[in-house]
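Here the complex is missing one protein chain, while the rest keep their positions.
Chain lettering (A and B) follows the sequence in which the chains are written, and residue indices restart at 1 in each chain.
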Amino acid sequence: MFYRETGQFKTSYAADMQIFPIRQDRIALWVVLAFAFIGIPLLDGLQVWPFGGEYMLRAILIPFLILSLAAIGLNILTGYCGQLSLGSGAFMAIGAYSAYKFGTGVDISFGLFDLSIPPLSVLPSILLGGLMAAIIGILFGIPSLRIKGLYLAVATLAAQFFFDWVFIRVKWFTNYTSSGSVVAPDLNFFGYVVNAPIERYLLCLVFVTIFALLAKNLVRGNIGRQWMATRDMDIAAELMGIRPLYAKLSAFAISSFIMGVAGALWAFVYLGAWEPLAFSIDRSFQILFMVIIGGLGSILGSFLGAAFILVLPIALDQVPHALGMPISVETVSLLVFVITGALICWLLIVEPRGFARLWLTGKEKLRLWPYPY
Amino acid sequence: MILFGQFLEVLVSGLLAGVLYSLVALGFVLIFKASGVFNFAQGAMVLLAGLALVRSLDMMVANGLPFWAAIMLALLFAALVMAITAFMVERFVLGPLINQDGLTLFMSTIGVTFIIEGGAQMLFGSDVYPLRLFPSDAWFLFEDSFPGGILVSKIDVWGGLIAAVLVVGLALFFQKTKTGRALRAVADDHAAAQSVGISLNWIWFIVWLVAGLVALVAATVWGTKLGVQFSITFLALKALPVLIIGGFTSVPGAIVGGLIVGAGEKLAEAYLGPFIGGGIEYWFAYVLALVVLMARPQGLFGERIIERI
Partner (left out) sequence: MRKLTLALTALALGATGMTAPAMAQNEQFLPSLVYRTGPYAPNGIPFANGVADYWTMLNERDGGINGVKIVAEECETGYATDKGVECYERLKGKGPTGAGYFSPLSTGITFALTEKVPGDKIPLLTMGYGRSESRNGAVFPWNFVAVGSYWTAADVAIQHIAKELGGADKLKGKKISLVYHDSPYGKEPIAALEQRAKVNGFTFKAIPVTHPGVEQKSQWLAIRQDRPDYVLLWGWGVMNSTSIKEAAAVGYPRDKVIGVWWSGAEPDVTPAGDQSTGYKALMLQHGAGKFKVHADLEKFVISKNKTATKDDFAQVLYNRGLLNSMLGTEAIRTAMKKFGNKPMTGEQVRWGFENLDLTAARIKELGFEGMVSPIKLSCADHQGADVARVQQWDGKAWKVISDYYKADRSILDPMVKDASAKYAAEKKITARDCSKES
């Protein structure tokens, strides 16, 4: 009734090929974007619950956006190209530490000549951080040409542990601080220092919007179709003339780039000061969860998965206290473990293809409603 | 001579440490072989088994039972806990997920990991509980040939012996018993096994039970080594490279993989570590695994992956 394409005629190829061919989807997207870009800042400015305090922005929305970005990155690799990776944390760390190095100035002496880059401002630092992650991503993507499935997942753990170690051991990356923990430089964008929570939120939002649109476009284009063909059956794809080298490595590169940018944002915008533990194996698992619970091969799913995995434990954690139940913190956090685990299992049983699939089913139902067929 | 002695010492302790990783890796192999599930919960199962064992043991000893009786009862109790876990996992998680692809099953076992970690600590406490079943000092061998001798810690040797017994036991179970043969049939072909009247649900329960018992054995050794506490779940991550090198489907592979990983990482730490800053064994094991995979994508003993279009 509300969701029906009847009467929406496509009169040009351009119209037929647009990202969201259905008008209702376009409207919904604009509404969401308008709310995110205008509504939330307004609500924050007017101190309307729950956006008034800093908590919602700083502790929920900012990490949600950044982790969604990382989930989009992993979804390109795992969801679209079918290459399972448990090294997301490592690529985020590469992005974060490279951005930090570019932001504080690089000085390498190669004996014959010196490479010296003055401290860059934040935007190029973050993007260069992503680029470094992409380069390393290609390097660690090479084994994927030979190793598949769960074996590959465990192989990407090599990247995870190796970079955990590199950033803790190689003092050059941390500018020789005594503790090995580093502090992000000011978020200075062309002379304007981003500091207030709402500004930080908008900064992340801009990044996420741009990359989500880019990703959405990529996956419907030539390269995205190559990825999906490789995912569905790589040998068949190869026989059809898709070069696995190109398809797989491009997926690794783009996914690592996005994860690198997400890592840089996580370090610069959310944490402010960090140590390698911030990008440990736990982070890799968290992001993989988001992708799988959200739905493999879906950009929307990345957002839904990120929201679920991030918000659920936080919300569960606060329920007993908010209701005034006298349960100790210990029991609560263990219960959160159990409930999160149970919900994950339950979701996988109900819909193994994640929230994105549920969303599609919902859309189908809406399309027919109120008639059964 | 001193240098050779030191080399031998590192090698021996590495090999033995590797066998202890194999104890954890064995549980992975059993479940993967029979049901194609990559069971990430194995580390959590070691924690659960260890907690059940040590908490019931402490309680019975405190109530005046003699130690030998208490340990028997505690082992029984822990085995019972593992059986209940196996039943629940099969009944409520893997049963409904039948015929899903490997990734979904893998994720569901991570869900199971959360449940077990939370539940185990809720039931038995999240403190550190010392367990003393094996001696934890060391022998010093060949003291006349090498100054200071070659250090071999007793608990590692015990671990090795137990692993050997376990592997022989599992081999006998798989080769000689009816259930074991049924297990192998299921591993070969689910549908064919079902058609000759083997109940898949029953088999999977058995597999999880056996993996749970292997976890209990691992818990006795690792619990004595570390004390029973949450950190024991991190063993799962140390067992993964072992698994890859050996291949997901091979019991002897898990042992050989353990030996290679243990010796490799300890030698690397001792002889490569000082030059590049130390603490390298964690990633070295994985890089070693990666190198093996590049040569043999199915691991050393894994079944050849055949793909058809």
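FYI, contacts are C-beta pairs under 8 Å (C-beta built on N, C-alpha and C of every residue); 3 or more make two chains touch, one makes a residue touch a chain.
Small disclaimer: the values here were computed from a predicted structure and weren't measured.
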| item | value |
| --- | --- |
| Partners of the unshown chain among those that are drawn | A, B |
| Identified contact with the non-displayed chain, of A:A14, A:L46 or A:A322 | A:A322 |
| Candidates A:L213, A:A273 or A:L368 - the one touching the absent chain | A:A273 |
| Option touching the unshown chain, where B:L235, B:A254 or B:L290 are the choices | B:L235 |
| Chain B residues that touch the omitted chain in the full complex | 6, 9-10, 13-14, 17, 121, 126-130, 132, 136-138, 140, 148, 151, 153, 155, 225-227, 229-232, 234-235, 238, 265-266, 269-270, 273, 277-279, 281-282 |
| Chain A residues that touch the omitted chain in the full complex | 49-50, 53-56, 58-60, 63, 104, 165, 168-169, 177-181, 183-186, 195, 270-278, 280, 282, 311-312, 314-315, 317-319, 321-323, 328-330, 332-334, 337, 350-351, 358, 362 |
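Quick note on the criterion: only the chains that are shown with their structure count from here on.
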| item | value |
| --- | --- |
| Whole-Å separation of chain centres (CA-atom averages), chain A against chain B | 33 |
| In the complex, chain A residues that touch chain B | 84, 143, 146-151, 154-155, 157-158, 160-162, 164-165, 168-170, 233, 235-236, 239, 281, 285, 288-289, 292, 296, 330-331, 334-338, 340-345, 348-349, 352 |
| Contact footprint of chain A on chain B as seen in their complex | 38, 92-93, 96-97, 100-104, 106-108, 110-119, 121-122, 126, 237, 240-241, 243-244, 248, 276-280, 282-283, 286-287, 289-290, 293-294, 297-299, 305, 307, 309 |
